[in-house]
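Here is the structure we will look at.
For this view, one protein chain was removed and the others were kept in their places.
Chain lettering (A, B and C) follows the sequence in which the chains are written, and residue indices restart at 1 in each chain.
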Amino acid sequence: MAQMNMIEAIRSAHDIMMDKDPSVVVLGQDVGYFGGVFRCTDGLQRKFGEHRVIDAPIAEGGIIGTAIGMGVNGLRPVAEIQFADYIYPGFDQIVSELARLRYRSSGEFFSPVTIRTPCGGGIRGGQTHSQSPEAIFAHVTGIKTVMPSNPYDAKGLLISAIESDDPIVFFEPKRIYHGPFDGDPEKPAVSWNSHPKGEVPEGYYTVPLGHADIAHPGEELTIITYGTLVHVAIAATKETGVDCEVIDVRTLAPLDVATLVASVKKTGRCLIAHEATRFGGYGAELVATVQKECFYHLEAPISRVAGWDTPYPHAFEWQYFPGLKRMSAGIRKVMEAQ
Amino acid sequence: MAQMNMIEAIRSAHDIMMDKDPSVVVLGQDVGYFGGVFRCTDGLQRKFGEHRVIDAPIAEGGIIGTAIGMGVNGLRPVAEIQFADYIYPGFDQIVSELARLRYRSSGEFFSPVTIRTPCGGGIRGGQTHSQSPEAIFAHVTGIKTVMPSNPYDAKGLLISAIESDDPIVFFEPKRIYHGPFDGDPEKPAVSWNSHPKGEVPEGYYTVPLGHADIAHPGEELTIITYGTLVHVAIAATKETGVDCEVIDVRTLAPLDVATLVASVKKTGRCLIAHEATRFGGYGAELVATVQKECFYHLEAPISRVAGWDTPYPHAFEWQYFPGLKRMSAGIRKVMEAQ
Amino acid sequence: MNKKSRLQIPRPTARPGEKPDFSYLDLAAAGSVDKPAIDARTRDLEHLSSGLVRVLDDDHNAKGPWNPGFDPAQLQVGLRWMLLNRVFDERMWQIQRQGRISFYMQATGEEAVSIAQAMALRPGDMCFPSYRNQGLFMYRGVTLVDMMCQCLSNTRDMCLGRQLPIMYHSKSGNVFSISGNLGTQYPHAVGWAMASAIKGEDHIAASWVGDGSTAEADFHHALTFAAVYQAPVILNVVNNQWAISTFQGTAGGQRRPFAARGLGLGIPGIRVDGNDLLAIYAVTLWAADRARRGGGPTLIELVTYRGGAHSTSDDPTKYRPKDEWASFPLGDPIERLKQHMIAEGHWSDTKHESLIDELRTEVTAAWKEAQKHGTMTEGPWLDPGTMFEDVYAETPNNLESQRRRMLEIEKGE
Partner (left out) sequence: MNKKSRLQIPRPTARPGEKPDFSYLDLAAAGSVDKPAIDARTRDLEHLSSGLVRVLDDDHNAKGPWNPGFDPAQLQVGLRWMLLNRVFDERMWQIQRQGRISFYMQATGEEAVSIAQAMALRPGDMCFPSYRNQGLFMYRGVTLVDMMCQCLSNTRDMCLGRQLPIMYHSKSGNVFSISGNLGTQYPHAVGWAMASAIKGEDHIAASWVGDGSTAEADFHHALTFAAVYQAPVILNVVNNQWAISTFQGTAGGQRRPFAARGLGLGIPGIRVDGNDLLAIYAVTLWAADRARRGGGPTLIELVTYRGGAHSTSDDPTKYRPKDEWASFPLGDPIERLKQHMIAEGHWSDTKHESLIDELRTEVTAAWKEAQKHGTMTEGPWLDPGTMFEDVYAETPNNLESQRRRMLEIEKGE
């Protein structure tokens, strides 16, 4: 076991898979010689050569489009999109091609591309370096949408993603690359060093896709969330003194309904949280699923804590970010409801 | 008053607005000389000239990108994307530029582009001529998302959209271009001729954005839907004999919450229906909103009737399409629940 | 707005009711364009993008440095497959008109493109076609019955009913799955070719788009990546003058030939008579050899004419002169090859007619056979439950339960 932050864990997943499987190749902007603007691919080109770790032109559509072709020719491409905010120029290739290739060719062709991309705010990135567009991908059938919340899961899920024959969009909440974040920007930064989920095996292991994790067990209220907000939810549990069960969805699609439902049936109350814009966000699907399955167990309306329905404003990052205050207020509200 | 089908109504909206406001221009693939593959712009180039009705290259991103620039320079562009399935290459320009221009420039710049695009299945179009991607747009703040279900609304809403200083994505359910459709493909086609909503004033009028319509009043169950399924819902009301209130959302974002909530508080039961893929679909937001606002009035879980979580298969169009059978089954299920 | 618009609007030379006018087409005499060595420097190839490589001249002789010197057997192969393509298209068009399939698209007038290029490529080379490349599938071994079954969405449909007619694929034939979205296959071909290079293999990739589709982003991405990594790929632009109702000038074709589109990235472009099987074959072989030896991508513009409607949903008399095809200066690829073979002395009208008869019989037989696997109105039927498969490698729970629900509803439960 080693102590790793999320960046190191992600790098390690690449390293192990590239060692294990010569068909794994990496491409993206600045990923090669430089090792990526967040350093997630640092050292890989030195080790595996510039034919397997490829600096790409600034064309997200081209990166994804060529990655699809590589996948069809037997490679297992891992493509980095520098920020999730810049994935949209590749959207057509993802939706119309990557997601539907297996289906439309009745399984004859497929392309096992993994698309990694840092998402979320909290780093003063302003509206074009802070977005969380996961809802848009979770709605697209044929791809799997993943978002880890800690180094252990990041590595294990990324290895699963690279090994999967399905296309994966793998979101990395950049606010917690270096340490967990409880949602209070005033507090000093914490590192993954002292966090149990910062303990990461150096070798190969997987965390299976399609399984949610109970990040914090509890009895009174279920908080369903993912990414950075997992840590905020746990902190709010402590702050409010409410015995919350915090569920980390991890794989957004396909969704592990059973784990959510079991928890809400037990607690009778449910709060859903994400950083993305609320309206039409992924949380809506969680509400819809939970209310359907747990209707007769619910003692209060399911509430959502989410980003406001505005772009992510640079100066009001902490007013926009659903931090500790909003999470705690959300918990109290669901608990007060009769 | 004239009898118009939806195509004629849409054409009339263009015609009136181009007459009224010389800054209105139309661009898109095949929209000019030919009048559009669905004929929605037929005759406009003859009347207004090829400088105002412009045949564009096959580049949805370019059409939307240049339309934005035209809008910034004082024009009011109406861009046609030939099929909603082909809007994705323009997605980045919509999300990153059109939707956020006003915000990021604190109101100094904006571009009043209306993007029209036919959506939905039921015409044997297969997976790339049948999609309903409205959820993806409704989640993007800064644009308004609209989908009419009949000629009267189509014309009135389109005029509102063209006049609006906000960017609009205007979905046209192509299955009902020529007539309403009750969801049973075995029945003979019906035209708008004999339908009250096919009565359309020839002149200028508007249907305001942001207002849902009660398409069919009822007391026992609220069906919230839009587009083609409005007609299926009304037919299912008759078929099941359940006294359903059918609400046509019309403007998907921003959503007219008050109308939905009032209805569900009255009926105590709610079914949500759309043609798009269920998972993460727009219906999820409707469920989330209604359950939150009407929790204490709900006598049964809110149900969704929607497209399956697969691409739209050519041969199984009628198994995929949430038609009369599925809608009726959905109604019965919600009515049976205690 | 009182002032007069100064926007320049491209216009076709003739509209319905007007006399067809192809004066805008830059032509060249057969044999007049030189054939550089395949390792020529890119900058020495620029002129090929504005010339027009032709082998068959007006007197039906094969001429010049690009003449591949086909023997009679090779000529027969070319003619046979082009004819089969045409006969098949004619029949399927009819069948659609009878309401027995939902949709169809012909390659009428453009058959030389797919057939000549399929002949020039090796079986291990991968093709990324557009919807007008049915000839590639035929030549590469997909049976007529299989193609018809795809169009019928029946129990033998290779797509299991999921795709519109004509959206074929062939894994064993190395022809990629056709997409409804224009141009998306272009970067796939480049990525496939990059992978081939990475693996140290000498297979190349080839892809096709129409003149109109060159405006899409994927065209640019493909060219950029191909140029940057010198991918072993052939990028073909089939300039059939029309994109539904929009003529090629709206994609910029009036300014410079499409073959020139890659010059700014250092990609050599060759403009070739798209109705001349021999010229296309030679140019493709040249580009394939160049790519195989590490010379990187070539962009080939095939100048041809869309002889029929865009698709069964289209009515071209609304936007172009009815008789435009007849005036097209590069003629009909089948007729031209036939006349050449007659001129060469080993073909005749009679032989030609009997070949057509033979192929018609073949197509008729295939249609009979295909229908046994189901039609739009009669069984056997595909199991609708299959629509939930292949969304993912393994069908997840939510899709399994949707499948059950769907089958219940179908049974009226």
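Methods note: contacts are C-beta pairs under 8 Å (C-beta built on N, C-alpha and C of every residue); 3 or more make two chains touch, one makes a residue touch a chain.
What you see is a predicted model; the values in this text were computed from it and never measured.
K.L.:
Using the touch definition given at the top, which of the shown chains does the missing chain touch?
P.N.:
Missing chain, whole complex, touching shown chains: A, B, C.
K.L.:
Sort through B:M6, B:I162, B:V230 or B:L255 and give me the one touching the missing partner chain.
P.N.:
B:L255
K.L.:
Thinking of the whole complex, not just what is shown, which of C:V33, C:I198 or C:L285 touches the missing chain?
P.N.:
The missing chain is touched by C:I198.
K.L.:
Among C:H169, C:H188 or C:R261, exactly one should touch the missing chain; which is it?
P.N.:
C:R261
K.L.:
Tell me which of C:L75, C:A112, C:A215 or C:L399 is the one touching the absent chain.
P.N.:
C:A215
K.L.:
If the hidden chain were put back, which residues of chain B would touch it?
P.N.:
So the residues of chain B touching the unseen chain are 25, 51-52, 54, 56-57, 59, 61-62, 65-75, 77, 89, 92-93, 96-97, 101-110, 141-142, 144, 164-166, 210, 254-255, 257.
K.L.:
Using the touch rule from the top, list residues of chain A that touch the missing partner.
P.N.:
With respect to the unshown chain, the touching residues of chain A are 22-23, 29-30, 33-34, 37, 49-51, 54-59, 61-62, 85-86, 88-89, 124-129, 279, 308-311, 313-316, 319-320, 325-326, 329.
K.L.:
Considering the entire assembly, which residues of chain C contact the chain that has been omitted?
P.N.:
1-10, 42, 49, 194, 197-201, 215, 217, 219-221, 224, 227-232, 249-252, 255-256, 260-266, 269, 294, 296
We adopt the following convention: only the chains that are shown with their structure count from here on.
K.L.:
Which chain has its C-alpha centre farthest away from the C-alpha centre of chain B?
P.N.:
It is C whose centre lies farthest from that of chain B.
K.L.:
Taking the mean of the CA coordinates per chain, how far is chain A from chain B in Å?
P.N.:
Chain A and chain B have C-alpha centres separated by 31 Å.
K.L.:
Calculate how many whole Å lie between the centre of chain A and the centre of chain C, each centre taken as the average of the chain's C-alpha atoms.
P.N.:
Roughly 41 Å separates the two chain centres.
K.L.:
Mind checking the centre-to-centre distance between chain B and chain C? Centres are C-alpha means, answer in whole Å.
P.N.:
35
K.L.:
Check each residue of chain B and list the ones that touch at least two other chains.
P.N.:
Each of 61, 85, 88-89, 127-128, 279, 309-311 in chain B touches at least two other chains.
K.L.:
At least two other chains touched by the same residue of chain C: list those residues.
P.N.:
Chain C, residues with two or more chain partners: 159-160, 162-163, 167, 179-181, 217, 391, 398-399.
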